[in-house]
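In this view, the complex is presented without one of its protein chains, the others remaining in place.
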Amino acid sequence: MNPLGEKYLRKDFLPFLFCPGCGDGMIVQAFLQAVDDLGCVDDLALTAGIGCSAWIGVYMHVDILKVLHGRAIPAAIGIKATNPSRKVVTFTGDGDCLAIGGNHLLHAARRNIDMTVVMVNNQIYAMTGGQVAPSTVVGSKTQTTPYGNIEKQLDGCKVAIAAGATMVSRWSTAQPKQLTRAFKKALNHKGFSFIEIMSQCPVQTGRYLLGSSSPQFNFQWLKDHCVKEEDPSKWAEIEAQGKIPVGDFLQIEQPEFMEEVARMNQRVKEAQAKGGDR
Amino acid sequence: MKDAEKIEIDRRYCKGCMLCKYICPSDVFEPGQTRSDLDYLMPRVANLENCRVCGLCEMHCPDMCMTVIAKKKRKEKK
Partner (left out) sequence: MKKGRIKVMLGNEACVEAALLAGCRFYGGYPITPATEILEIMSRRLPLVDGLCLQMEDEIAAMVAVVGASWGGTKAMTATSGPGFCLMQEAIGLAVAVEAPCVIVNVQRGGPASGQSTSTAQGDFYQARYGSNGDYSLIVLCPSTAQEMFDHTIKAFNISERFRIPVIILSDEVVGHIREKVFIPDADQLTFVERKKPTVPMEDFVIFKPEENGVPLMPTFNTGYKSPVISQAKSQSGNRGNAKEAAENIHRLVSKIEDHMDEFAEVQVYGDEKAETAFVTFGSVCRAARSAVDMGRDKGLALRSVEVKTVWPFPDDLVRRALAGAKRIVVAEMNLGMLQREIERVIRQPEIKIELFSKIGGIYPQPQEFLRFLEEKR
């Protein structure tokens, strides 16, 4: 166990249930590195849903509420609402966040609640054996699209930006240093931050869609296909080549939801004290 | 540039994915013959003297098994 692991992992739950070479374990490390650099482990409260990536937070020795499929974001809102000083982070997957949990992503982003959603994207439903996901490439032959996927992909970052997220980044597990930097940025960002992580899945995506279940092959695939491009006008060109734009896409300051709640409560209480209503 | 004292691979959690060998720029690792507690074939530190303590294997190991320990310098460099 490396020193970072000795310091922060929940030892009695080890080993990681992830497959050999899975990107999820790399995300555990990149996130813990960020937490260590910031010294904020006691302020963390995690939530997660269902799927491989939902287990990322369980192995960290922090408070975690792992709920139902697709519902990690409302759970996070309940936890944040009851103590806004918490640093709330949700680990979710492309299915958990964009399919069943899509509605919750829209509204949490719209509210600009101070929390971080980390969406681990392996372009498939891996835990259940390799079914198509909203993020799966057109043409893919998955367990539920045996004749080829005919549905268009949904881009989580574009959805988050459109819904009102104030920090949006996409990186991959092939870039752990940039990932740690993005995590630190998100933990310090006041508002809704969304980090999508392209992550290798040797056993499902690799085996069924990319032609190889070798961890090295799948890791290299990410290195080859993730291209740093932070200018949205250039994304179409990159996507047309079958590649994935990564980078820090957005960071702006907007009124944050819990601060607005506190402001409203104050205003209402003052008005009431004066005998008024609003 | 440093020299490595030791590279520890935690046999309790190693899953033999060999990403350490893949990412290493200095050709330190080779496939080994020992099995980890999880029954995967572990990598072997074949060329410790090549290690520059870049830390990439430690950073990339998906099971956080790798610890690279640098040699302590006897004299302080000015």
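Note that the chains take the letters A and B in the order they are written out, and that residue 1 is the start of every chain.
The rule is short, and it goes like this: a contact is a pair of C-beta atoms (placed from the backbone, for glycine too) under 8 Å apart; a residue touches a chain by one contact, two chains touch by 3 or more.
For clarity, every value in this text was computed on a predicted model and none was experimentally measured.
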item	value
Contact set of the excluded chain (shown chains only)	A
From A:Cys19, A:Val35, A:Cys52 or A:Ile77, residue that would touch the chain that is not displayed	A:Ile77
Residue of A:Leu68, A:Val138, A:Ala162 or A:Ile252 in touch with the missing chain, whole complex considered	A:Leu68
Contacts of subunit A with the absent chain, listed as residue ranges	10, 12-13, 42-45, 47, 50, 58, 61-68, 71, 73-83, 86, 103-104, 106-107, 261, 264-265, 268-269, 272
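In this section, only the chains that are shown with their structure count from here on.
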item	value
For the subunit B and subunit A complex, residues of the former touching the latter	10, 12-13, 15-19, 22-23, 38, 40, 58-67
Subunit A residues touching subunit B - in the complex, by the definition given at the top	1-5, 9, 14-16, 18-26, 28-29, 33, 176-177, 202, 215-216, 219-220
